[in-house]
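Complex shown without one protein chain; remaining protein chains in place.
On to chain A.
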Amino acid sequence: MDVNFRKIDIDQYDEDVLQEEELYEADPRDPAQVLNDAKAKVGAVRNALSKGDTVGAINLVLDGTPVGPNVEEAKNLNLQTLTSILNSTKASEIPAIVRSLSQDAQDTLMKYLYKGMALPGWGEVSGSVLLGWHEKLTEVAGTGCIVRAMTDRRTV
């Protein structure tokens, strides 16, 4: 069956297209400011990790995450900061950490896990770590958390 018709952009014939930006409230911060915030977190997270405060480090990264368009650099930086925490956490500690997070933080963490798994090449590097976190997070936050990670237009 010919399925190419599905790839036609029918929106171009519509004068009144629903824009992506209309579907969520944009981050009020300036993109440069967002990047600065993300950079500032790197040091703070390292500081918290050196004290053994993994929960504090995770909450730092998951608070005020860069979302929306024009902040790709900050998004990637934040993902790398988060991955450094995920990679350095012992598997036995994950359940307790996940439970201590707020529901909002759990949803954001799930978004980052999916983002990490979707990036080309990341599967080999930290695939098993991400899957381990995904398993524990799903046990605590359920399928609803996954649905929110997929539904939310505020992509990380």
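The working rule: a residue touches a chain if its C-beta (ideal position, glycine included) is under 8 Å from a C-beta of that chain, and two chains touch if they have at least 3 such contacts; residues count from 1.
Methods note: contacts and distances are computed from a predicted model.
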Have a look at "Metaxin 2", "Arp2/3 complex 41 kDa subunit", "Protein DIS3 homolog" or "Vacuolar protein sorting-associated protein 35" and point out the UniProt protein name belonging to the hidden chain. "Arp2/3 complex 41 kDa subunit"
Chain not shown: contacting residue from A:43, A:69, A:127 or A:142: A:142
Mind listing the chain A residues that contact the chain we can't see here? 18, 22-24, 103-104, 107, 139-145, 147-148, 151-154
